[in-house]
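Complex shown without one protein chain; remaining protein chains in place.
Right, chain A next:
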Amino acid sequence: MSAGVGVDLENLWIRFGDFVAVRDANVNIKGGDFFSFLGPSGCGKTTILRAVSGFLDPSEGNVLIGGNNMQGIGPNKRPTALIFQNLALFPLMKVWENITFSMEIQGASARERRKRADELLDMIALPGQGDKLPSELSGGQKQRVAIARALCAEPDVLLLDEPLSALDLKLRQHMRTELREIQQRVGITFIYITHDQGEALTMSDDIAVMRAGVIDQIGDGKTIYNDPSTAFAASFVGENNVFRGKVSKIIGNEALISTNRSGELHARISTANQGKLQVGDDAMMFIRPEALSLAPTGTQGDHYVTAQVNHEEFEGNTYNIFTEGDGGKEIKISIPNLGQSFDDHTGQPITLEYDVSNAVVVPAGELASE
């Protein structure tokens, strides 16, 4: 079912002088989807959103909304509503005036506006708060008012620019579920921007991972997490352990990597790179902390790693072991706490085991900095 209006970016370039903020982006967002752009600060997420909402003209390429080219159409004529990174509630207007600003523009009467505001206030669980000023609301309440204001304009596409970044952790988690519920209720396309991979993974139908103006990978949360196509995507989304090396052998969709420290290791080639990765290429192998487990010391094989334990920590739900790894990076192993006893391994050699399907090989590339 493709209700709602889709958004397409075709060969989109955005330059500021010599600086390229967005490089050749191609994205198809299906109508009614919750789509996230995920990337570190300064990678061009806001820039893309501003191009979609009409505040920025693309240097090259096109933005299509519902199949219509938006070239030359101003932000007030596009069927989009943007929730700004800083919310941008009108400080001198009461909450209900804020929410129904778009109706005021269309010349609706105060009574109609009041009525609509009350409906929306009920929806965002702030009944009876319409007469407050934005400055009298808490962060989470402002957040919800901004959403109501955008929804009041009845946009086909709602654009959200890191709306949760200013909230504390508890509220952020609460708002995630709430946003998702609202999106499913109104059924319009949401384009969501975040640098928080947890947000992107929990809420989105599809995610685009961005790095310095380039879109590295587009896919649903599971694909991005389990089958990253670049070293950046693998290291940016979730925690990951990296093993550097060269491809020494290719067996169908799997490969043997001769790593710098841990000998020859066996792994699966990520879907996007199957058939492209060649013997002799520089490669990186990624294994999630939770995919590693302890094996009897001294076990040999191409899915076993031996390492010296640096330190350990107990996190409550997991027991983490840090061992020395490649190029200054530690290897982290997370063992779920199921009530078993944990030995202290500090300073000892241990052997780690993994399932080949959980180890992913991608071409060597830039890693996300912490």
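The rule is short, and it goes like this: a contact is a pair of C-beta atoms (placed from the backbone, for glycine too) under 8 Å apart; a residue touches a chain by one contact, two chains touch by 3 or more; residues count from 1.
What we mean here is this: contacts and distances are computed from a predicted model.
*Asks:* Could you tell me which of "ABC transporter permease", "Quinol oxidase subunit 1", "FAD-dependent oxidoreductase" or "Succinate dehydrogenase cytochrome b556 subunit" is the UniProt name of the chain missing from the displayed complex?
*Replies:* The missing chain's protein name, per its UniProt entry, is "ABC transporter permease".
*Asks:* Which one, A:P40, A:G61, A:P75 or A:G238, makes contact with the chain that was left out?
*Replies:* A:P75
*Asks:* Considering the complete complex, identify which of A:D57, A:D131 or A:E324 is in touch with the unshown chain.
*Replies:* Answering carefully, the residue with contact to the hidden chain is A:D131.
*Asks:* Please output the residues of chain A touching the missing chain, sorted low to high.
*Replies:* 53-55, 74-76, 80-82, 84, 86, 88, 90-92, 101-102, 104-106, 131-133, 136, 149-150, 153
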